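Report on one structure; see the data block that follows.
And now, chain A:
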Amino acid sequence: MGLLGWVTMLPLFGAALVLLVPQEEESIHRGLGLLTAIVTFVVSLLVLTGFDAAQAGFQMEVNRSWIAPLGIRFHLGVDGISLWLVLLTTFLIPVTLLSPQAIGIRNIRVREFTAAMLILETGMIGAFLALDLFVFYVFWELMLIPMYFIIGIWGGERRFYAAIKFVIYTLVGSLLMLVAILYLYAQFHAATGGYSFDYAQLSHLTLPATPQLLCFAAFALAFAIKVPIFPLHTWLPDAHVEAPTGGSVILAGVMLKFGAYGFLRFALPMFPLAAAQAAPLIAILAVIGIVYGALMAYVQDDAKKLVAYSSVSHLGFVVLGILTLNPTGIQGAVYQMLAHGISTGGLFLGVGLLYDRRHSRKLADFGGLWAKTPVFAACLLVIVLASVGLPGLCGFVGEFLVLIGTFTAQKLWAPAGLSGYFPAPKLMAGIAASAVIISAMYLLGMYQRLMFGPLDKPENRAVRDIHGAETWVFGIVVTVAIVMGLAPQPILARSEKSVDAFVASYRDRLQEARRAPDAPAHIYPPLPAAAPEAGGTP
Partner candidate 1 sequence: MSFDAAQLFAYTPMLILIGMGCLILLAETFAQGAARAGLAWLGIAGCAGALVAIVAGWAGAAEAQTHFQGMLVVDRMALFLDGAFVAAALLTLLFAPPYLRERGFEFGEFYAMVLFATAGMVMVVHATHLVSLLIGIETMSLAAYVLTGCWRRNLRSAEGAIKYFLMGAFATGFLVYGMALVYGTTGGELSYTGIASKVPQATKSPLFYMGEYFILVALAFKVAAVPFHMWAPDAYEGAPTPVTGFMAAGVKAAAFGAIVRLLGSAFASPLLVFDFTGWASVLAVLAALTMTLGNLAAIRQDNVKRLLAYSSISHAGYLLIGVVASGLGVASAKPAVLFYLVSYTFTTLGAFGVVAWIGNRADERLFVDDWAGLGTKRPAVALAMTIFLLSLGGVPPTGGFFGKFYLFRAAMESPQLYWLVVVGVLNSIVSIYYYLRIVVAMYFRESSRALAPTDGTSMRLGLLLTAIAVVLLGVFPGTLVEWAGSLALK
Partner candidate 2 sequence: MPTTYYIVLSFVLFLIGTAGVLVRRNALIALMGIELQLNGGNLAMLAFSRELGDLKGHVFAFFIIALAAAEAAVGLAILVALFRGRQTVNLDEATLLKR
């Protein structure tokens, strides 16, 4: 199955095992789930150690026939971008499972919850690693179901609404993406005579301008909803708020990244011309999202909703960074994805812990908790500051690189004849950078209302500081946040080659597409020597 196959499938096997244990044995479910997640993490570390940073392309590929008649192959591979996202996933899942608050206050059906989380993990890892569009789509949808259940079963008051909103929103995008995938498949056949869903092959297909724009729109819609880009974001506050802590952590920590990852892996490289046309619009929306999300977070009085809106803002940076289409911005975007996973994951864990203790998320119900929970307060402070983007913590690096990338976007692109590609880069960077102010306003405001001020509410007197497994959870998150802030280079170094290659090939393909925008669908650049594998069924 290959190392990647194991990383992908281990959680699924673990989930099956968990489901086989009788309902009553909750500690076994927890233990088994955690064990599986940790083993998966260890295996993913093997992927990391085996990863060759000097190589730009995909590594450790697993490529087995799956549905031969349609030319569908179980094709996985890792490059410098997906590597870290997989590690983020395999890291966050055990941390979440370790957290006693993961299930939230409806602490029922531990078995199903654990299994759902593990199935979710398989879906996420698989989607990050998939190099076959069919496989990608299957894993992409596979994520949806467990998350739907996690929100719907263990969620809060309005969980039905949130769960169905989440599913419908996501499906609207992803099903149209499916249509585009099928279109590509048919066009690939028309251009080469072969049948393939393989990313490596389909990404060489250059479509004429109009279909390219339509396909890009379909892909971009799916990813924009996932990110989410303003104004497609309204599912997010609902889903995040209603989801149990574990769900929110994974939703914000990992699942939102699929939107950005999708842009980077699929939407941009496969439709270079359309992407270049649409980029100004998306970039503007991203900037609006940054400021908008931050402003919305500023006026929330529900801690979880605040954090949810902060995600809209932070993910805006990711999209903006990707659209700079220069290595600095994209590296920043990748890093921001990871950092956001850690910091927002930590924030949700923190808010979840408070909700568990107090059964309230209203900021007005808290105050002065520092006196009661000094250790937790300190941990949360680090996480909050990481989210604010304080230099030296993980949040800064990504934001900084993205902003620099944005600020200098035009200059780097001018030689390629792409001047004017990015609208008013300095203005955009400036507006985006204003989020550093607003994020401090809302996050410190939240922190203050939780931790500072008089301890005047009697319920808060009984709140207990973190202990046991909670200490580990927060200790780990805080440590990672600090280490990632001080030493980002090991991470950046491993994604560097892939990002550089991405930018170079994007430039190349864009020039080709610009040369003859209306040329019929053709293959550019030429496929590698091995001919496309034809499926059995025409």
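Candidates were picked such that all candidates are chains of the complex that A comes from, given by their letters.
By our rule, contacts are C-beta pairs under 8 Å (C-beta built on N, C-alpha and C of every residue); 3 or more make two chains touch, one makes a residue touch a chain; residues count from 1.
The structure displayed is predicted, hence computed values, not measured ones.
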Complex partner of chain A (touching, any copy) among 1 or 2:
1
In the complex, chain A residues that touch candidate 1:
66-70, 109, 112, 134, 137-138, 141-142, 144-145, 148-149, 152-153, 159-160, 163-164, 167-168, 171-172, 175-176, 178-179, 182-183, 185-186, 189, 536-538
